[in-house]
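Beneath this line is the structure, given in structure tokens, with notes to follow.
Shown here: the complex without one of its protein chains, the others still in place.
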Amino acid sequence: MRFVDEYRDAGTARALAAQIAARCRPGRRYTFMEVCGGHTHTIYKHGLEDHLPAEVNLVHGPGCPVCVIPMGRVDDAIHIARRPDVIMTSFGDMMRVPGGQGSFLDAKAAGADIRMVYSPLDALKIARANPDRKVVFMAIGFETTAPSTAMTVLRAEAEGLSNFSVFCNHVMIIPAIKAILDSPDLRLDGFIGPGHVSAVIGCQPYEFIARDYGKPLVVAGFEPLDILDSVHRLLTQLAEGRCEVENQYARVVPWQGNRIALSAMGRVMRLRPHFEWRGLGFIAHSALAMSDEYARFDAERVFDLPGVRVADPRSCQCGEVLKGVLKPWECKVFGTACTPETPIGTCMVSSEGACAAYYNFGRFSREEMRTTAAQGPQAEEASRA
Amino acid sequence: MRFVDEYRDAGTARALAAQIAARCRPGRRYTFMEVCGGHTHTIYKHGLEDHLPAEVNLVHGPGCPVCVIPMGRVDDAIHIARRPDVIMTSFGDMMRVPGGQGSFLDAKAAGADIRMVYSPLDALKIARANPDRKVVFMAIGFETTAPSTAMTVLRAEAEGLSNFSVFCNHVMIIPAIKAILDSPDLRLDGFIGPGHVSAVIGCQPYEFIARDYGKPLVVAGFEPLDILDSVHRLLTQLAEGRCEVENQYARVVPWQGNRIALSAMGRVMRLRPHFEWRGLGFIAHSALAMSDEYARFDAERVFDLPGVRVADPRSCQCGEVLKGVLKPWECKVFGTACTPETPIGTCMVSSEGACAAYYNFGRFSREEMRTTAAQGPQAEEASRA
Amino acid sequence: MCLGIPGELVERLPEHEDLAVVDVSGVRRRINVGLLADEALGPGDWVLVHVGFALSKISELEAQAVLDYLNGLGQPYEDELDALRTSDIA
Amino acid sequence: MCLGIPGELVERLPEHEDLAVVDVSGVRRRINVGLLADEALGPGDWVLVHVGFALSKISELEAQAVLDYLNGLGQPYEDELDALRTSDIA
Amino acid sequence: MNREQQVLARIERIRRRKPVVREERITLAHGAGGKATHTLIEAVFLEAFRNPLLAPLDDGALLRVGGERLAFTTDSFVVSPLFFPGGDIGDLAVNGTVNDLAMCGARPAHLSAGFVLEEGFPVADLRRITDSMAAAAAAADVTIVTGDTKVVQRGKADGCFITTAGVGLVEQPVTLSASHARPGDAVIVSGPIGEHGAAIMLARDDFGIEAPIVSDTAPLHAIVAELLAAMPQHVRTLRDATRGGVATVVNEVANASEVAVVLREDDIPVRPEVTGVCELLGLDPLYVACEGRFVTVVDGEHAGRALEVLRSHPLGAEAAIIGTVAAAPAGLVLLRTAFGGTRVVDVLVGDPLPRIC
Partner (left out) sequence: MNREQQVLARIERIRRRKPVVREERITLAHGAGGKATHTLIEAVFLEAFRNPLLAPLDDGALLRVGGERLAFTTDSFVVSPLFFPGGDIGDLAVNGTVNDLAMCGARPAHLSAGFVLEEGFPVADLRRITDSMAAAAAAADVTIVTGDTKVVQRGKADGCFITTAGVGLVEQPVTLSASHARPGDAVIVSGPIGEHGAAIMLARDDFGIEAPIVSDTAPLHAIVAELLAAMPQHVRTLRDATRGGVATVVNEVANASEVAVVLREDDIPVRPEVTGVCELLGLDPLYVACEGRFVTVVDGEHAGRALEVLRSHPLGAEAAIIGTVAAAPAGLVLLRTAFGGTRVVDVLVGDPLPRIC
């Protein structure tokens, strides 16, 4: 078992698709939000919608960490990165996120020392190797990633490293979901819950969604069958009149989450009173900062920052996309002014951003794609025979 | 008047050559030492020996600044240059001078930041531009160059530059000439005196040579006619039984030297009790160090130095060449193990070194050269006509 | 970003209690297993790897349960297809 | 190393009393004339330049004297050569 | 057409517009072989140098010399690290140009080599590189007949850069171009993809990943010659899948030929270790470079025979038909996923990979 290919079988998918179709009440439209960008990516990358009946409509949620970073924070990070004594480190996903004055990539091309890392621990390694430079880790991500940052800071503390700090932009999924649930222009029938966030926070935090808002939620894995299965489970709940939090991804997600991860986060970080989300505005208690105990690892305190709030570009409709109100193609600049090469909004940057996933993988009439693809492989199969 | 071409006229040279030949007592051999490497260079570069009769024999002296730098000092300089916080600067001539563990060029290829400058003031400019680095000027040269170093230090002091220092290797010509005069294996009939050193120290310091050692000395300019003229004047003195210090280069050299230059040197530098000269060994009171008043500009005090004396390679006969005892081609390794590309001794490095000048310009039987050259231009003149 | 990859733990490393090596399709990487300090982890166990940390120990039991369920769903459909193919008159 | 080049002073620079510009065959460089502070130096004067410093003011009088003397030596020889050339029967 | 389709159709029209470089500065993406590279080439280089021989932007230019057809190509190599499992910059520089000539249908004959060396570069490393160039040249039956060497100051280069150019003779009656694909043609890849790029990534050791992956760098002239000899008239396109990977090459074909290409994920050969690396780093093997694999488009009716020929050569043992050409939607590459879905496969955007060639 590799826990991967097993969940990508086309035959099982076709069977599941049939079950899903059977579960739909003809004529009724079911709208589910996949909260997590990882799910969005999977959906488009595997062409999962080809297995869904017209009745089922998936909309993309706010769970893409780089999509929600506001421009001002990018500018602050670049401000730090430009200092000659600083090495800025971050995940590859951050490199093209546009701030008010360009992206990390632009700053790097203009001379800033910005390095891509695979893990925050790699940033620590860079700090060890460059004792005369200040190494800053641009921390982004939901609760999935925050524990890694916390563990890294604890490690830096244990090693007595004094040239390492974190520019903390970790955000939390529950306040974002709540903001969406509270938004007046929304009609959702249920949620596909974020699998990896849940490995940390567990399933309990979602219970208010079913209880208070009457929306079912299925915590889902990231393979395409996981998602189809979750859609099927949501439809089943609706059909059976249930409204629960269900754990489709029990192989990875313990109901109670990861105690050690939560306590490391609790020690190293503290809740911010409010934090700006790109497109969504300020959300109370929605993000983490470094705790006072770890102030010396806090880039926001180590460096002077402009901290200027930068308004999103007028044409940008990421907020609507992140709330699932607009489909990517409905944004006025989608694919014209805003493309993966020249992103205006953040959703066009990360491979988990809804606009990028749609542009890269789905940008073409689904029907026409199906027709063409159906012609193609036949000829090919013939020649293979 | 450009003070250059006027002193390179072939017709005048032929006339002067005739006068020189006329001045020689047939059968007698006249040996004159050109003290300065600049003269050696001129002699070979212009093929001046073609204008001298067989009776006149020019031998090369110790007046080549890079030729007399001992290996240990090169190693010390490289030791400083290897520090990551240091930018070492020096004249191009120094770059290939071999120390015990390679040259500046080798150290540079291996990663040391070593930069060529045209003037010590350029080193100062580098210091200004790199406030976070320590800029060291590898100072070499006789009294010609020492005043420039002194003026540069005074300028650094006036500007309050704290990241500039001098690794002082300035040497003095009089002790070197005296060492040669005192060497038992020498037979010289007179000296061609160093023109540019004399612009600083004047002509008086040479008077003991005529007075105490009975050798005439003519301070000479650096154009080929200057040297021929000086040879003629030396022969004339000998013929007339005179023994004086004569100033052929009065257009540049004032009899009293340059008062400002001498006082700047006196202020910034002090006499070393003794100093090692490559090939010549230790000579008392023959070199300059930074004075105590300018200790903060003294790289020997700013940095810890190994200060190890390194013996010259066994095969190296630079000492004999510098004393005029051996002609370059008489050294056992000349042109075989020791070439400009792979110098063993220092005389093969600088374009003013006797071995390098001889190798580059004179390395071929003078008679055969004359024959070939005589064929060549005839054919050519024909075709030009 | 929330990318998590299942990997098989092949070795705990002696230099630090939190270090281990995982294998993903024959590819190995050192990871930090500090977040699973309260699990019994040994070679052969599978973990979910995220930005260099093991975030969760994968339960083979739970995994199999879902697969069994899904394959159960699929079986009738596959049977039907097979029947279709064997009846092909070409 | 002891290389000294005659250059014509074309300008004293206002920013520092020791700065001047010399011209060598149409090539200009800033140099330091601090070592000649006790000479009256102005455009048209020639100086000997060494590692960016003017080391000496060149005396045209002395220069001419040597040249006159040398040319005097050369003249008889040149005359003879000229005679030879004009007598050439080609 | 519904509104979504209208929007998408407008976007496709915009994508076909003349590309414009919007950046003020060169970024790594401009060298990654993907969209930014294409834009740079078309908007800057092609714009400035425009001429009929350059315009096709194939792997090399086809020249007429007397009665002969001559292929001419160049590539610069800046791979880091210089030495990696399976090869080094030396054999890469030879094979890269040999392969571009082979992709023109030419028999590679002579190479030039320009070196830019960084002061301080170990002479022993240079010898190791020239030795492997010599070995690669011998293996490809080409001679390195002219060259040049420059040295730049320490810190102004990265050890050693090599630019090779090559000339070769087109001896078969072939007309190859990325623009010659027609509906019904088959798309074949000569072997498992992405091994070179994955090997380089691991060799850089930036990510602490280890795997027994060896670069696929190899000279492709011989296997190509066999294919062309077997069916000179039926091979439409040859292109080595270097920077940007198979996805980018296939997109080039779809664009140049104004056809659609449908790939089938199940049929694309990828070794499990390459899959593993891609999963760990969030990459798609379709975009990972090869240096010894090529994509060929052949007449669909002769695809089986082409596969036979390729598989009979050691470098093609794992060749596979990975897709077919369709008439529309022109310029688009689609992928039938293993999962049974369909998606677009675009050219590479950005620079996910370190310097691989």
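As written, the chains take the letters A, B, C, D and E, and residue 1 is the first residue of each chain.
FYI, contacts are C-beta pairs under 8 Å (C-beta built on N, C-alpha and C of every residue); 3 or more make two chains touch, one makes a residue touch a chain.
On a predicted model such as this, the values are computed, not experimentally measured, just so you know.
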In the full complex, displayed partners of the excluded chain: A, B, D, E
Listed residues E:145, E:229 or E:327, member touching the removed chain: E:145
Hidden partner chain, touching residue among E:11, E:98 or E:116: E:116
Chain not shown: contacting residue from E:155, E:212 or E:314: E:155
Touching residues on subunit E - with respect to the absent chain: 21, 23-32, 37, 40-41, 44-45, 47-49, 51, 53-54, 60-61, 63, 65-68, 70, 72-78, 80, 109-110, 112-124, 126-127, 130-131, 133-134, 137, 143-153, 155-158, 161, 163, 165, 167, 169, 355, 357
Absent-chain interface as seen on subunit A, which is shown: 108-111
Absent chain, residues of subunit B that touch it: 4, 8-10, 13-14, 44-51, 92, 95-96, 105-106, 108-110, 116, 118, 122, 224-225, 327, 329-330, 334-336, 340-342, 351, 359-366, 368-370, 372-373, 375-377, 379-380, 383-384
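By our rule, only the chains that are shown with their structure count from here on.
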Identifier of the chain whose CA centre is least distant from the whole-structure CA centre: E
Inter-centroid spacing, subunit B versus subunit A (mean Cα positions, whole Å): 72
Euclidean distance of C-alpha centroids - subunit B vs subunit E, Å: 59
In subunit A, residues with contacts to at least two other chains: 4, 9, 14, 118, 122, 225
Shared-contact residues (touching 2 or more other chains) in subunit C: 3, 25, 52
Complete list of chain pairs which touch one another: A-C, A-E, B-D, B-E, C-E
